[in-house]
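The complex appears here without one of its protein chains, the remainder shown in place.
The chains carry the letters A and B, assigned in the order they are written, with residues numbered from 1 in each.
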């Protein structure tokens, strides 16, 4: 199966398509504000953009792993998620607390999608 | 490839089948007792049920990510896992500590399986 990679750095790709399956890098907010809802909204826009460039869309999400630096932001994250996700085609999902690469990041989301 | 989703809410699906690959949501115990072994047993039953409804079984597990709210429950979780897993066909696995959506949850398990 063909592998396509987008937004490559020397370290990682932001998205990789393998046949009909797409793996995105963990996405964080580019300009993180101290608000988990706003960070989530920015992340979800980035995910949608990456999926689009790989021939997919949010209605094709298969799985999402959501990391919150503070699990108390669960509801704030969900308020952005619930407004965004394709409610007819939501992915499998897990949400756990984990410190992220920098303290300014409150949310990181890593998804797998169908092409 | 066809995508099938089961136990959909407005937020997530508990299971998604994409061609021959199945992604389950992170499973937690429905009525969590303060005992990681009992929670793991309940989770593994739920995983088995979801896999069955998607045309698979525990012998087809490919990968499992296990989150423990306290890594000191590693042995308790494993005592339930070892008794359950198909020892001829065990998945790849990682276990890490992470706070979960509510403090009552001691264990969360997210798996990928072959259909």
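Just so we're on the same page, a residue touches a chain if its C-beta (ideal position, glycine included) is under 8 Å from a C-beta of that chain, and two chains touch if they have at least 3 such contacts.
No experiment lies behind these values; they were computed from the predicted model shown.
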Subunit B, residues in touch with the chain not shown (by the definition above): 20-21, 60, 62-65, 71, 74, 78, 81-82, 85, 87-98, 112, 114
In subunit A, positions touching the absent partner: 1, 3, 5, 8-16, 18-19, 21, 23-26, 65, 67, 98-101, 108, 110, 112
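In this text, only the chains that are shown with their structure count from here on.
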Subunit A and subunit B, separation of their C-alpha mean positions in angstrom: 21
